[in-house]
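Pasting a structure here, questions to come.
Missing here is one protein chain; the remaining ones are kept as they sit in the complex.
On to subunit A.
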Amino acid sequence: MLEIPKEKLLWIYETMVKIREHEERVAELFAQGKIPGFVHLYIGEEAVATGVMAHLRKEDFITSTHRGHGHFIAKGGNIKASMAELFGKATGICKGKGGSMHIADLDVGELGANGIVGGGIPHAVGAALGIKLNGLDNVAVAFFGDGASNQQNFHEAINLAAIWKLPVVFVCENNLYQISLPYSKQQAIKSVAERAVAYGIPGVSVDGQDVFAVYEVAKEAIERARNGEGPTIIEAKTYRYRGHFEGDPQIYRSKEEIEWWKNNKDPITIFEKTVLEKGLLTKEELDAVREKVKKEIEEAIKFAEESPWPKPEELLEDVFSTPTKGVLVWQW
């Protein structure tokens, strides 16, 4: 295991716990009818976003997916504003016009979650091209699922990044399902990382439930990218505990399977066990983090609940960056 500074260990723990707590509360709020639309939760996959983001700076870019709350949180996005967004409130990070599937925060390099599977992968490549042409040493990371790795965008974008040697890392979160279709029925290869061969770039597969393992492979891939050595594909084998979306009856997998993952491969439990056994952090330190996180999430929920709805006239705003009077047609 790599030496990880204590400060970083605490950040890793806080981030994973924050994602878990956030998503569990969102599940409850959705069930109560407070959050409208589709909600895809990240519970179970916390170690992937966290292990990767541990190496990113604020100026580095990520692109995310319909399951994007975890990426957003790990990248340092404003949780009050994202919670308000989930509620559809005027104070939301997208002014109530994006919602759960479109959580984005350009202030922290979050280029956007995406409602189109695979849609964001080329955006990360575009950001990386910008980085390269401007002579910067930043990187871009594209997050996507195993399902998305069958999309034309995956293949086209990775190929471009490979031939142009762009500073981008492709992180596949293989949570074993594409809604209902298991990984084994999506592709004939054992690991999405094997596809790297087709583009002449490195591909590595890692246990996505072990944040230390993710941390290690991400470190190497991001360093390669920063050093101008081009893209890498990382496949993190992970698992989502909840349905594809909230309300999913999950007829395609068994309760036993889900329980097995929770009992044997929970990323937060694995982390806690490791740091306590090795004496890297104390029980008191972990408890303090949990308490702090709970408070932060509750504050965000309170903010969202108390925020006003957008006004009807906001409907016509934000379509263009210049004034649009007379151009937007409502009624003849």
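Keep in mind that, in the parts below, a residue touches a chain if its C-beta (ideal position, glycine included) is under 8 Å from a C-beta of that chain, and two chains touch if they have at least 3 such contacts; residues count from 1.
Everything below uses one rule, namely that contacts and distances are computed from a predicted model.
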Quick one: find the hidden chain's UniProt protein name among "30S ribosomal protein S1", "4Fe-4S dicluster domain-containing protein", "Pyruvate dehydrogenase, beta subunit" or "Helix-turn-helix transcriptional regulator". "Pyruvate dehydrogenase, beta subunit"
Using the touch definition up top, pick the residue from A:G51, A:G68 or A:G96 that touches the left-out chain. A:G96
Touch with the missing chain holds, among A:L106, A:V197 or A:L315, for A:L315
Any idea which of A:L136, A:L181 or A:A288 touches the chain not displayed? A:L181
For subunit A, the residues touching the chain missing from this view: 36-38, 88-89, 92, 94, 96-99, 101-102, 114-119, 147-148, 150-153, 178-181, 185-187, 251-252, 309-310, 312, 314-316, 319, 327-332
